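Yeah, one chain of the complex is gone here, protein chain that is, but the others are all in their spots.
Labels run A, B and C following the written order; every chain starts at residue 1.
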Amino acid sequence: MNIAVYGGSGRMGTVFCDYAVKKGHSVFVIDKQTPKLNIPFYSRLEDVIPSVDTVVDFSSPQGLNEIIPTIERFHKPLVSGTTGIGNDVMTKLKEAGKIIPILYAPNFSMGITLIKILLKNIPQELLREFDIHIEEIHHKNKKDKPSGTAKMLGEILVNPEISSIRVGDERGIHKIYFYGEDEVIELSHRAVSRIIFARGALASAQSIINMPPGFYTMEALWTGKK
Amino acid sequence: MNIAVYGGSGRMGTVFCDYAVKKGHSVFVIDKQTPKLNIPFYSRLEDVIPSVDTVVDFSSPQGLNEIIPTIERFHKPLVSGTTGIGNDVMTKLKEAGKIIPILYAPNFSMGITLIKILLKNIPQELLREFDIHIEEIHHKNKKDKPSGTAKMLGEILVNPEISSIRVGDERGIHKIYFYGEDEVIELSHRAVSRIIFARGALASAQSIINMPPGFYTMEALWTGKK
Amino acid sequence: MNIAVYGGSGRMGTVFCDYAVKKGHSVFVIDKQTPKLNIPFYSRLEDVIPSVDTVVDFSSPQGLNEIIPTIERFHKPLVSGTTGIGNDVMTKLKEAGKIIPILYAPNFSMGITLIKILLKNIPQELLREFDIHIEEIHHKNKKDKPSGTAKMLGEILVNPEISSIRVGDERGIHKIYFYGEDEVIELSHRAVSRIIFARGALASAQSIINMPPGFYTMEALWTGKK
Partner (left out) sequence: MNIAVYGGSGRMGTVFCDYAVKKGHSVFVIDKQTPKLNIPFYSRLEDVIPSVDTVVDFSSPQGLNEIIPTIERFHKPLVSGTTGIGNDVMTKLKEAGKIIPILYAPNFSMGITLIKILLKNIPQELLREFDIHIEEIHHKNKKDKPSGTAKMLGEILVNPEISSIRVGDERGIHKIYFYGEDEVIELSHRAVSRIIFARGALASAQSIINMPPGFYTMEALWTGKK
């Protein structure tokens, strides 16, 4: 694919560009700052959008807001991982989803997406038969407690207790215990690096270019439902 | 509930009766042998079926075959855990399911049922993004390798490799690894005792008495689908 | 072996007697209450001590105090799991250890004993290279938090943080994380039933009858050091 990466010089943008290039894709960075990697670099999305298959955005709420009209005008699929966007930008994204496929994902991990899909598919009657507890383990410098992902998983599961462990340099473990009587299910996710977000964004970009217009979440994209 | 337990003096029947009595239910054993527990005991199902809410069967393929007409005549829900039944008995069970609710379950564990439901709900597109491996750990005296449960889980997951560990007195661990790039999901089930089968059978009996006629598996019963 | 079990009708005494009988030993209960099991039963230790190989005590601090002179007089090895004893009884036990082998163990688990031996053998210089965290998981009805075992393990490890999880009917998991840079060691113990205490007491009784006089802990007995 030919991919325009808006915000491609930032931390996550850099990880994404590096990963996509290694996987054989042509990447074009649009950013104010020169990218750390040796990658074609433009300051305006308009300069490169006609020749790309999709636009990937790792910029800022303001940056994302600014490019929506361009995306719409050129009818290119958009994959955005920008967090912290307000209702106004969200509304514009959903509007754009009426004419082009839009994927909005605060977390691109394929593993976390799979876990969310699994949890949402547990029948309520069966869920009630188990006592549930969430545990998350992260490195000592992680300030928020519990992690955003743990809270999000908890919301799917009618808010069980969450234990947070801060130790060493752990990249991130999330574990859900389901205790029945004399049996226990554990469902855990362990992250090794930020590569998981780059990979999820790339695989989703490859998937979305064949989708009809729509506003998609990761779960929707990967379950084939809007 | 009032429960008739056909085959209630056998190994699994005894565990079930003990469990159901402790949970406050009235249990009536129908068997040739006197039950080990101090429980009302009859030799013919007809003697007790009019006064029970449901019939639970832990007998044998032949035993199950013999009671199907009685079950039909008295219109009582049936919960059967008898394994190794042939096509002829299966056909009769499905016929009976047209007029009464029938639950047939070679494994009553609520945990294994939950795992089967989870695995069947993974979208194929997403599943392909992971490399999968099944591991099962059982005590040294377990002869079959891999376990029947591991094989059954493997069939849902397009037959990944299965590793079998035989060590100590482990009651039974099943673990499924889903490796993505730089991330891994583990989904495991650990059994502590046979209580899990008694509990699953009892909870299912409580659930099935309110269901419309039908032939149900554990997954069907607990997902609310036939 | 022929074993006198002082306090053999209590909760832990009953588990021990049942286990020892199954393993082929001859057991004699000394208690005020009739034992639940069908086992020879005496009200005074003197009535049976001449014919036993060892005395196992699961009574009370007062009960233990009362039998020390008898033990000394008959020169029989003593294995005591009575908790909550004061300094006076402890002093008497240590005195008795000068003429007979005495094992005093607030926790008879062979697994916990192995973990204590492992932890005590970690060189301080190496231990400093790891960030340590203890986690313990127990059923929801367990009141004390953290568990006594977790606290005891913490004391060996210069008191790392301890996380306590209370969920379902978990019998007891203790886990110690040692995080280095880009590597982690986990050392965990999982208990399935009270059998572990019966087994540890029985194996220790078999071991102590060949030991020279001394006051032993589980670690001392199993490392061959006093």
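What we mean here is this: a residue touches a chain if its C-beta (ideal position, glycine included) is under 8 Å from a C-beta of that chain, and two chains touch if they have at least 3 such contacts.
What you see is a predicted model; the values in this text were computed from it and never measured.
Interchain touches from the omitted chain, evaluated on the whole complex, reach A, B, C. From the options C:Met1, C:Leu37, C:Met152 or C:Leu187, the residue with contact to the unseen chain in the full assembly is C:Leu187. Against the chain not displayed here, subunit A makes contact via residues 171, 192. In the full complex, subunit C makes contact with the omitted chain through residues 109-111, 113-115, 117-118, 121-123, 125-126, 129-130, 178, 180-193, 195-196, 199, 203, 207, 222-224. The set of subunit B residues touching the chain not shown comprises 130-133, 135, 137, 140, 161, 163, 165, 167-170, 177, 179-182, 184.
Heads up, the rule we're going with is that only the chains that are shown with their structure count from here on.
Chain geometry summary: the mean Cα position of subunit B and that of subunit C are 39 Å apart. Inter-chain centre distance (subunit A to subunit C, centres taken as mean C-alpha positions): 51 Å. Contacts with at least two other chains are made by residues 130, 180-182, 184 of subunit A.
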